[in-house]
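Yeah, one chain of the complex is gone here, protein chain that is, but the others are all in their spots.
Think of it as A, B and C in the order they're written, each chain with its own count starting at 1.
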């Protein structure tokens, strides 16, 4: 397959490296910065680095476009690529609005093209292990997903902290529980003169007996990536900062023994062993790249884990969350 | 001073022990359970344990009543005590409603009696150290308070998880920043047939450039007591589970260098040393007890850290938060 | 059973509390300090506190003596007790010399009395779990026991750091591997003018393919209680400081695949899951107390875990270790 990668900033080099490693041909790297283009050509002598998107979009050799540019340009480039008959892989979040996401999905569907949103975390050993545990029924009914994802990072000029960090939580949890939120409520703060929120709190409500919450921030003293996932049988702590113990499975669910009296019910906790399973350490990005290629090669029969519908769901959830923040936490239906 | 302690369940014995240790006389323990009364008399042969509250309230020897019974009885007993001319120390939360709190405050004020709510955490070495750092200006402007306070505990039949755990956060943060929330927004879930929330998320909004959030749960796989406090100069991680390193001070605030462009501002992070200060290890409950006694002895001149106004603020914040949960996160003004 | 406890300093009160809790009668507490005697009588009104050892040793009511006084008096009091026909429980280390230990064992055996050395750690949930794992063959062949046991503590005037801390390691490892060292080598240092070592390193050699090492110190910046136990199949990290994760079982033993070439053998490591088992949380001291009572009641049929032979082994190992230190690490046969 012949590919073009748009954007050679922070993430682009990883994409070129991984698609090359799985045997695909990256023909173009598109970047407006001459310095970045030079870096790309030095690292990959066979790649043509250019600032001219049109040349790339009009090159009939190119089968698929990979989009790793700032979020506000995702929709425009992806649309052009799809209309030019090319498959498209878009970094997260897929677009700035749900309407844009829906339009891209419609174009892709009509033209039988693969549109995929890169939520790389779905391909990590940790998330795959948690998914397997849930699928196997080990957790019982999943009751909540509670994430703390905070950074000692630099502010982004493009989007607020919710659009930067919450896509990870929304995509992971959608994958894990196989369900969509029916409404969201969010609060946040744009501190010290900032125009965009640098700290935010998001609750997602579901039709099932389940609640999800994400706490995201750019202004933490320490980096935290900790998700608590509670089930009626077992519970999980997923700490992505841990080098070798990312997933801990607690044999400590709970069962209600007696619901007779509304205000005096008894709960029986089991506090048992903790298991830290050995995780698959294949690079997640390589797996994601393979999934994209497989989807294209299957002619639409294989649907990737991180597909366009998940991409759209993430965008719509963020859109609703931002609306809720503006209304100081009011519930927004999805 | 002669005291009576109402309730000899989980917390009562600690109160008797501490008030005795600071040289006060506990004349009565009041408990409806014969087993608990027996325990009290065995441990403290000079104490009279009784189930008859009226006898105690009518005994003119008794200067002050300490109330460690279920929350729903706080108001009734505290009111009777105050009307009988006795000072009252009430466990947290002080009452079930803001109106009850206001009424108790009015009675106490009119009768020149001390009414105090026991928010013990204010007296810990950790909170005192953080308060001192903020007062000294070390943190710069305080930007947020973000608490995770989750338990692998048993459900309470009396109140929901917000009323059980959030009083700690509301009281600590009110003490630390010396300000009151103007509104709250909260979400939560009563899982698996429970009538009361066992997991909840609370945002508190202020008139200043500050936001507070608390994440409370009874159904976590692990116990967590972690508060992030961010300032423009320094930031703090306050982890109450840590045996010897509860407070960590990060030399990693941030300063905006350039606010010219709204969407492209630059932030300069300083990532410097971390300091783990030595903390005062006096038992907090003994200090709280001393503060109550001092307030009584001063004839109203000394106002305790954990005074009745703080107690009322906590109750009103919780009341508003519960209202917000029922409205799925809608902002409730205070 | 009627008991007398010698010594009401740091450990004595725990002994009185536990023997009382399991239903035995503590008739006497013997202590030379009037202040300590007063404390004992206040806490236990039915106990007679005295400074007169002879009265106690001559009281025919007394069935057994529990010795929690400084090490240098252990032998003298234990001998008198045994000669007076009383069973004896002696705190660790049992005596100052191997000869003293042998003499006490001889007297106890001749008079059919129980002599026991209190190595409480053998009764903890952690050590019992490790023992069970080894017995079940989960670790395969046990290859080494490597302990770091260091304190930020006060110096003892009575003994050096080896006699203070290493008894824990020697008793635990003897229990775990069911074997005796054939020789020891030790080094250490008495710093800053001290007459006794405050830091020491001990190697114990065995007839089997196994080695044990203990690193003990009073002058560490942090308290550490960490033991690595390696087997051919699994390995254990036993960290006694951890509140809820004391024992971690690593599925990472090793097997040699090819011993053909002496200098080029291959080792196959398996790095698998980690299991943190739920431990029994009964108080170890209560179990130890029950074991002593059971041994007495059985008339010698029941041999306690922490018996006099283990006590003697610990003393002889320490004695040899101290000799080795004086010879700068030379091997001392046992």
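The rule we apply is simple: a residue touches a chain if its C-beta (ideal position, glycine included) is under 8 Å from a C-beta of that chain, and two chains touch if they have at least 3 such contacts.
Bear in mind that the values here come from a model prediction, so they are computed numbers and not experimental data.
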Report summary line: Shown chains contacted by the missing chain are B, C
Report summary line: Checked against the full complex, the residue among C:123, C:163, C:201 or C:292 that touches the missing chain is C:201
Report summary line: Cross-chain touch to the chain not pictured, restricted to C:91, C:146 or C:319, is C:146
Query - Interface with the undisplayed chain - residues on chain C - result: 141, 143-144, 146, 148, 150, 152-155, 157-158, 183, 185, 187-189, 191-196, 199, 201, 203, 205, 209-211, 213, 215, 217, 219-222, 228, 230, 232, 235-237, 248, 250, 252, 254, 256, 259, 262-267, 269, 271, 324, 327-331
Requested in this report: Name every residue on chain B in touch with the hidden partner chain.
Outcome: 245, 251, 271-278
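Note that only the chains that are shown with their structure count from here on.
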Query raised in the report: Measuring centre to centre, with centres taken as mean CA positions, what chain is farthest from chain B?
Result: C
**Report entry** Interchain centroid distance [CA atoms averaged], chain A/chain C, Å
**Finding:** 54
Query raised in the report: Taking each chain's centre as the mean position of its Cα atoms, how many Å separate chain A from chain B?
Result: 38
Query raised in the report: Which chain B residues reach two or more other chains?
Result: none
